[in-house]
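Everything below concerns the one structure shown next.
The other protein chains are all here in position, but one chain of the complex has been omitted.
Moving on, here comes chain A:
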Amino acid sequence: MLKVDECRPNLTLSCYATHVPILSDIYKAFEITPKITFQKTYACSCSCSRIHTHTSCCFTLQQNYKTFREREPMSAYKDKDARINGIKDQIRVVPNFPKPGIMFQDITTLLLKPKEFKDTIDMFVERYKGKNISVVAGIEARGFIFGPPIALAIGAKFVPLRKPKKLPGKVISEEYILEYGRDCLEMHVGAVESAERALVVDDLIATGGTLCAAINLLERVGAEVVECACVIELPDLKGRERLNGKPLYVLVESH
């Protein structure tokens, strides 16, 4: 356990009951960008003007630190894996679809390139194999293209999450908000059991609304959502923040 000086910004990790450095300072010190859900915020007991954030116990903070040190980066593009540029180059941008002003990220051109399509799947499989994931949930319809190959390779079941009235059996539904109006995502009752570890897969994350609905569906039946995995992220739309604290892993970002 490293000692810190109180009230100093660039602190190493410490463990104090009432005075813990803001975790963003730790990010700077170790150059990691994890996401932690803060549980309490205290004014600093030493009367400096900083507000300190304290997790529920120091053990949690230490554990998080350990996890973040060992954790792979959240985005493959930060990894600079050699396959990433090939994948990114195959994605076609279609302007003004489905409406003016939107630059649509078209993955169908990636699917026309067997090597790059295989690389895409391989990168996800390498990340999730051996992590005891028993469920891959894919969001209709483009999540159906990437989810099943991942599921097959890691030995997990594939669970389709669908628009209303498509699934024939008994379903649970989760409503979510769109820019104008609402939509609904459904999952078959009994597809997933409590305590199963799940991955949610889609081609792209924009605002995060659909992924958030998917996470809710899985958590409502007691599954643990380990991570969300997408080929593309539109970081300007801040979807990452809408995932109830769940981690997100993407291969390519597009501004």
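By our rule, a contact is a pair of C-beta atoms (placed from the backbone, for glycine too) under 8 Å apart; a residue touches a chain by one contact, two chains touch by 3 or more; residues count from 1.
In this section, contacts and distances are computed from a predicted model.
> UniProt names the one chain left off this complex as which of "Adenine phosphoribosyltransferase 1", "V-type proton ATPase subunit a", "Auxin-responsive protein" or "Serine/threonine-protein phosphatase 2A 55 kDa regulatory subunit B"?
"Adenine phosphoribosyltransferase 1"
> Per the definition of touch given earlier, which of A:N85, A:T108, A:S173 or A:N244 contacts the omitted chain?
Checking each option in A:N85, A:T108, A:S173 or A:N244, the one touching the absent chain turns out to be A:T108.
> Touching the missing chain, which residues of chain A?
Touch set of chain A with respect to the missing chain: 92, 94, 97-98, 104, 106, 108, 111-114, 117-118, 121, 140-142, 144-146, 148-149, 151-152, 155-160, 162, 165-169, 188, 191.
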